[in-house]
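Contents: one structure, followed by commentary.
For this view, one protein chain was removed and the others were kept in their places.
So that you can tell them apart, the chains are marked A and B in the order they are listed, and the count of residues begins at 1 in each.
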């Protein structure tokens, strides 16, 4: 009931649509009915559900986060990437999708996005399912 | 173990207290012990847990979000509602309530709020429960 998605980001900030990989993990787990948790194991990245149809939407989300949390703020952390940590807390380290009949119950326009805030890096996302199937 | 709550919002931005409907869905699912996931299937709305006693609190939350993410930003998405997508990512598409003895384990002041950022619209919220009841 566990899978790992590996992502190689290529830019400093970047949204990666991982909807297909998460759906495949749900199928590999033979989950029919339950909840799928998508968990980011990093502190300078996040995961969110939002519009997958027009890429301009996630572009706008990243640009707004840059305006809210500028890279060159007055930060105490010496590694220089505090903005990435702060965005990670604001967006969150996990999303949760109801699963019914083996399918993620996403809305029409929804996709699942890995959000890189301090790339490029090799990243790891865990997909964990909990199920009601034995009822 | 699934229910759908339908919400008709009447304003452009609006908080709707759905605590009672979620509690009823938990009862309808006969869930005694487990976790209840409340999931928004839209990309310009969100769901949050916060104070249900004084309506001024959610008013302040919406006003603060408007200041952080102005409607007329410099946005790439042509539909003109990028601010709603950005707020949706900041607040999140799901909340999770521990359930014990058939009751949502909310704190004294907590309620569950559907948050409309681009209404008025007809909206759909999924309530999914996962249970430990067969232990």
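In this text, contacts are C-beta pairs under 8 Å (C-beta built on N, C-alpha and C of every residue); 3 or more make two chains touch, one makes a residue touch a chain.
This is a predicted model, so every value here is computed, not measured.
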> Which of B:11, B:27 or B:54 touches the chain that is not shown?
Replying inline: B:54
> What residues on chain A make contact with the chain left out of this view?
Replying inline: 1-2, 35, 37, 39-43, 68-69, 73-79, 82, 85-86, 88-90, 92-94, 96, 124, 126, 128-131, 134
> What residues on chain B make contact with the chain left out of this view?
Replying inline: 33-35, 48-51, 54, 56-57, 59-61, 63-64, 67-68, 90-92, 95-98, 100, 105-110, 130-132, 134-135
